[in-house]
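A single protein chain has been omitted; all remaining protein chains appear in their positions.
After this line comes subunit A, so read on.
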Amino acid sequence: MGTTLDVRVKRAGKVYRDGEILSGVVVITSKDTVQHQGISLTMEGSVNLQLSAKNVGVFEAFCNTAKPIQIINSTIEMVKPGKLPSGKTEIPFEFPLQMKGNKVLYETYHGVFVNIQYMLRCDMRRSLLAKDLTKTCEFIVHSLSQKGKLLPSPVDFTITPETLQNVKERASLPKFLIRGHLNSTNCVITQPLTGELVVESAEAAVKSIELQLVRVETCGCAEGYARDATEIQNIQIADGDVCRGLPIPIHMVFPRLFTCPTLETTNFKVEFEVNIVVLLHDDHLITENFPLKLCRM
């Protein structure tokens, strides 16, 4: 109880990029003087891959891929063994966030099967009698802006009963015509996904129209791979029987941490897709899928 350890990075958003210097302070508060065997600070970055339950049996063979892939790991000794005075002690630190060689600093990403995470860990080693103290603090890495201009890739779409695949009884479908466009499927991650959608006509009343953001994570190696698509978020853009012929805006903000620029490496892939889901009153569900390419500018 006596001694507490805290790690604080300087930026409020905790966001850092390759080549920048990660600075902050380690704060130690204690009523009495603190005897310690040295304080060190470790910066770690790693990719954690997890195999989904359905795939685990098939790919047990390459369990090595499930081990975390280290991206960055460096430790500095902040304070030599000794004593710290009572009260609050702040020890500033600076870490250059630099990759060696050709290695890339992946962007922070929290997914289901793929997790890319960066941590600062502060350890205070103490004598046998007292427990060692550890405090971790996550910081967020944004990849550098991609060079070159992002080419917008607008997509127009039309959805009618005829355009649908996977329909069992096409005859039982109510007639409808939905048109729209996405301004671009190449998206800047900081900008929302935009577009418009018009329900030109629909025999059945519309119940809801939603945008489903999906992550597609692929883990694998030479032996094979596992590809899983899971929902990140679902944003309703229309509620109830909307006015026919009136353009409804498509607008979705990409959530932080749960999205990152589309990533493709030898061991894993993180990709994103959006589904436009139209739910009709007789519980017909119409889905139109659009792969996205996210990048950071």
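Here, a contact is a pair of C-beta atoms (placed from the backbone, for glycine too) under 8 Å apart; a residue touches a chain by one contact, two chains touch by 3 or more; residues count from 1.
Heads up, the rule we're going with is that contacts and distances are computed from a predicted model.
Novice: Pick from "Glycine cleavage system H protein", "AP complex subunit beta", "VPS35 endosomal protein-sorting factor-like" or "Auxin-responsive protein" the UniProt protein name of the chain that isn't shown here.
Specialist: UniProt lists the chain left out of the view as "VPS35 endosomal protein-sorting factor-like".
Novice: In the complete assembly, which of A:Asp18, A:Glu44, A:Glu138 or A:Asp241 touches the absent chain?
Specialist: With A:Asp18, A:Glu44, A:Glu138 or A:Asp241 as choices, the missing chain is touched by A:Asp241.
Novice: From the list A:Arg256, A:Lys269 or A:Lys293, pick the residue that touches the absent chain.
Specialist: Of the listed residues, the one touching the omitted chain is A:Arg256.
Novice: Of A:Leu173, A:Val206 or A:Cys219, which one is in contact with the hidden chain?
Specialist: Going through A:Leu173, A:Val206 or A:Cys219 one by one, A:Val206 is the residue touching the chain not shown.
Novice: Could you please point out the subunit A residues that touch the chain left off the display?
Specialist: Within subunit A, the residues that touch the unshown chain are 11-13, 205-206, 209, 233-243, 246-249, 251-253, 255-256.
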